[in-house]
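The structure's right below; bear with me while I get my questions together.
In this view, the complex is presented without one of its protein chains, the others remaining in place.
So, chain A:
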Amino acid sequence: MNTSVIVTGFGVTAPNGLGTRDYWSATLAGRSGIDRVSRFDAGRYPSRLAGEVSAFVAADHLPSRLLPQTDHMTRLALVAADLALADANVSSGDADSYGMGVVTASSAGGFEFGQRELQNLWRHGSRHVSAYQSFAWFYAVNTGQISIRHGMRGPSGVVVTDQAGGLDTVAQARRLIRKGTGLVLAGGVDGSICPWGWVAQMAGGRLSRCDDPRLAYLPFDARAAGHVPGEGGAILVLEDAEAAARRGAGPGYGEIAGYGTAFDPRPGSGGAPALPRAMELAVRDAGLSPGDIDVVFADGAAVPALDRIEADAITAMFGAGRVPVTVPKTMTGRLYAGGAALDLATALLCLRDGVIPPTINVTPEAAYGLDLVTRRPRTAPVRTALIVARGEGGFNSAMVVRRPDDE
């Protein structure tokens, strides 16, 4: 019998809300955080919209000595971790420091910091490069900084699986807890909203070129034409359920009940997409059957071919229109390594309150056969949720969360 791993807290830094309360009320109200890019002048680029955490002022949350050595996204990650630990009622001195670890997902590291130092090097010469460059931009930075800030000396790591990373880190945290680490911080907070990151993201060919925030990111809509990138994400506190009970933490938001991952066949090989397999593995790992799943938080690529693959996977598993599906990312944009972690936190809030947040602005394309929750939130008894995430290159991951009282 495997240890049950539960989420006892999380911290959210999202374009439509800093902190869980603001985020959740905005999300239920269908309020979007997508707007014109403000972090630099994007006027010359074909894509000009982003989901920025505009309410965020780093100096309000972090000691000044951390500011010169951190990229913007690391500051967001540090704040998300602080909020998560506060939410779980954990203070760093609570546990054996080797019994606490950190696993975060990354996509591009501290890219804005990196652009500035590349510019210093090529414009002014090697002596002008920051002493912090060696670690401020690299992929392991958020895990390292969070472990230092909270004195967490247990097993830690970093997973890069493009936009599936948010789920893969939580799976890794569950693995570490089952091997004996009491508490692991996991998730992802990400963002590369700087000119160099923007150009690199555009090269992926999936950014929307629409200038209207209401029409720019429309998954499962006939008008789907790419996504809006964003910044932020969520960090979650995962614990062994028994250890959490011993410290009086209560049942938490829910259990990480199942996980599956599968990689697509080589492009051009004609093999079937691996997404259905990842979803089946996750449901089976949870000891459930598809009929037990109450809601699906879809990846929602908003690229027609990818929407088709996902819709087919959902209808094949559940039957057409048989399970509510939602994409709250339509209010934040896609947060890269942070996106799936935020979806997971959102799913836990959905379990807690019995309300499914909407997919905004989308008119569902009937041919997909999905019961997409649009316009306003839907109240429903929700005991379990399936979260789906995909990364460019062929990464597919899925996770099942279960309400604490639903055994």
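Structural remarks
Methods note: a residue touches a chain if its C-beta (ideal position, glycine included) is under 8 Å from a C-beta of that chain, and two chains touch if they have at least 3 such contacts; residues count from 1.
The rule is simple: contacts and distances are computed from a predicted model.
Per the UniProt record, the chain missing from the shown structure is "Act minimal PKS ketosynthase (KS/KS alpha)", taken from the list "Phosphate transport system permease protein PstA", "Response regulator receiver domain-containing protein", "Cation acetate symporter" or "Act minimal PKS ketosynthase (KS/KS alpha)". Residue in contact with the omitted chain (choice from A:31, A:175 or A:284): A:175. Across the entire complex, the residue among A:52, A:71, A:117 or A:294 in touch with the chain not shown is A:117. The hidden chain makes contact, of the residues A:67, A:148 or A:367, with A:148. Although one chain is not displayed, its contacts with chain A can still be listed: residues 40-41, 44-46, 69, 97-98, 101-102, 106-109, 111, 115, 117-127, 129-131, 133-135, 138-141, 143-145, 147-148, 150-162, 165, 168, 172, 175, 192, 195-205, 261-267, 271, 274, 277, 336, 391-395.
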